[in-house]
Every structure is written in structure tokens, then in C-alpha cells.
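Note that this is a trimmed complex: some chains were dropped, and none of the rest were shifted.
So that you can tell them apart, the chains are marked A and B in the order they are listed, and the count of residues begins at 1 in each.
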Amino acid sequence: MRNRHHLGHPNAPGGDLVMSAHRTELFSDAVLAIALTLLVLDLSIRTFQASRLQSTLLHLWPTYVAFIAAFFYVSVMWINHHFAFARLNSVDKPVMWANIAILCGAVVLPFPTSLVALAFEQGSQTDQRVAVVLYALLAALMTLSWAIFFVVVARRPHLWKHEDSVHVWKHEIRRSTAGAVGYALTAIIGFFVPEVGLALFLFFPIYYAFA
Amino acid sequence: MRNRHHLGHPNAPGGDLVMSAHRTELFSDAVLAIALTLLVLDLSIRTFQASRLQSTLLHLWPTYVAFIAAFFYVSVMWINHHFAFARLNSVDKPVMWANIAILCGAVVLPFPTSLVALAFEQGSQTDQRVAVVLYALLAALMTLSWAIFFVVVARRPHLWKHEDSVHVWKHEIRRSTAGAVGYALTAIIGFFVPEVGLALFLFFPIYYAFA
């Protein structure tokens, strides 16, 4: 392992700004932790008719499905982020911005998540179609942002901890691109059969969690 | 104490992915801190009738009881988490997921907490029964996730800081299992007498805090 502190100098030789990855990890942990925890806000109900709590809760099943899907999604993101940064010693500005693009996905995720839940609870099939397609397209973009991140990182060997990481980055680029294609296909399927889209939203992160 | 930095290498000898526990601690701290702080959102009132603020507030006593119960619950979780990780040098993927299962409990907790408060404020006895049973079952699952975490950890001596930790893990497995049984019994009691369930929700975390 190279010495982290010397790389912490903001002006590394060559004039390229290179910094320890530590604060980027910290900031990412905080953003992912908050994104994960804010998901619970969508579960809350403010009011209900007397003696109807049970049926009110049962009616909200799409909210629970959406919560579980999003919770797994962010958890998988955190674990992937952890493994990626375990191979990085330091970051530069392009890596920071690629990382922020990834975080943007986690920040935005509760929005399509609650839309999908709302569409299945209150909406017609047209609404479900809109919500499912929007979710799938945003998820495809989020997965694409990982591919971009790994492309940016793969071009910067001076930031790596281990010289043999190149095959890991290539593997991750393939995996992320495949995921983006998967979500794009889900957008098409979900346009015709929204329920299948919802099921796939649940399936993908659980699959990635255990695969 | 073993050297943390060498274990930080994502490819430890043996091909098993082992990483420093540091980021897992950070992420857990952030999730628990946010779960703790979000509890205040349930206390807020958006409006009230003129000159009726005092009676509005007094009417909300179940919300305060639920807040105190949940605040102690998350605080006890944090202290237990702290003591558990003080004995861990590093984590692997199964430990990370077992840890995420624990955090999931803290993230979800505000949901049954506010349901119980709402049921005692606005609901019939049927609603209170539903809310109390749901809370107790989720709390039982949460406590069970600790038992699973300690079982996973107990099987991985290469992650421990001290070789003599095995009796600690065994003690914690027993304690968590007993807690899960306690909450399951509370679900049964709360089905018949919801008020006793509410009292036990307050009692358990305070007991664990000082025991």
C-alpha cells in the first residue's frame, strides 16, 4: 500500500490535484446513509379512519415493495462503493465528480420509488406505466453512472492502491453496462406490463445483493 | 491487536474478501444517528386551534411515550453496536449484510413507532391491537437480526481483535434470542391488552439501557 498521507498533498508532482480518498469515502457514507434512512418517511401515514388501520396498511403494499426494493438498491450501492474505494488510495477532481454522479442517483432514488408506490395505490394503469418507465430510466442512468465512474478510475493508475486492479475495473464496467441495459429493457417491459416492471425493480437489487 | 491496515487489503490470503471494519462503523454510525434524529419529525404539529395548544399537546401523550421508547431503543442499539465492533478488526461480505439487516431495523423503527402513537391517539381498540402487534413483531425481528449477526461473527475468528471473544458472542446470541422471544410474547399480550404492550415497549429498551 502506498503512503496515504503523502498523496494527501493537494499539489502532487505533475500539477495534477490528487487527494486522499478518505473524505470522499466519509461524504459518500453520509449521503448513502441518509438516502437509506429517508426511505422510511414514505412508509409513514398521518391519519386513518377509526377501526380501519389494518385495511389502510394492507392497501399500502406497493409502498412496502418499493421500500424493500430501494433499501436493497442503496445497500448494494454502499457495498459496491466500499469495494471500489478499498482499491483507491486517492482521488482527483474527475473521480470526485463521477462519485457525485453516483451519489446523485442515491439522493434521487426516493422520488421514483414513492411515485411507483403512489401510482399502484392511487393511479390508473396509465399512471403506473408513467411511474414504472420513469423509475426504470432513472435506474438505468444510475447504473450507467457506475460504468462512467469505473471508466474514469480505470484511466488513473496513479490513484490505485494495487497495480493489479485493472481487471477489477474492466469487470465492473461490464457489470454496470449490463445493469443499465437491464433497466432499459425493464422500461420497455414496464410500459406494456407495469406489474412486471415492479417485480423486476424488486428482483434486480436482491439478485445483485446475493450474486 | 492485529494490524488493521494489512487486513484492509480487499484480497486477504485465502481469496476471502476481508476489509477493515472502519467504514462499516462509520456507515452504521451515520444510519443510527439519522434514525435517532428523524424520530423528532413525529413530534411536530403543523396546526392547532387558537387557545388549544396545551390540550393539543396533552392529547399527544402516546407520541411522547413512543418517542422515548424509540429513542432508548436506537441508543441501546448504538451502544451495543459500538461494543460489538470494538471486538472486530475487519469485516467480510456476510458480516456487512448481517450489519445491514441490523441497520434496517433502526431505519424501519420510526414506522411502527408512529403507528402505535397514531393508534392510541385516533384509533379504536382494534387499531391499537394492530399497531401494537405489528410493533412487537418488527421489534422481535430486529432483535433476531442481532442474534444472526452474532452467529455470523462467532464463526469468523479471523475477523476478531481478541481471540478470547468467543464467550462474548455466545452471551450476546443468548441475550438477543431472549429479547426476540420477549417481543414475541409482547405481541401476544398486546393483542389482548394493547396498553400493556405499549408499557412493555417503553420498559424493554430502558431495562436494556441500565442492565
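Just so we're on the same page, contacts are C-beta pairs under 8 Å (C-beta built on N, C-alpha and C of every residue); 3 or more make two chains touch, one makes a residue touch a chain.
Keep in mind that what you see is a predicted model, and the values were worked out from it rather than measured.
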item: Total identical subunits in the assembly as filed, 2 in place; value: 4
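FYI, only the chains that are shown with their structure count from here on.
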item: Angle, in degrees to the nearest 5, of the Cα rotation that carries subunit A onto subunit B; value: 90
item: Interchain centroid distance [CA atoms averaged], subunit A/subunit B, Å; value: 24
item: Residues of subunit B defined as touching subunit A within the complex; value: 5, 8-11, 17, 19, 23-24, 26-27, 30-31, 34-35, 38, 41-42, 93, 96-97, 100, 103-104, 107-108, 110-111, 114-115, 118-119, 122-124, 126-127, 130-131, 134
item: In the complex, subunit A residues that touch subunit B; value: 1, 25-26, 29-30, 32-34, 36-41, 43-48, 50-54, 57, 71, 75, 78-79, 82-83, 85-87, 162, 209
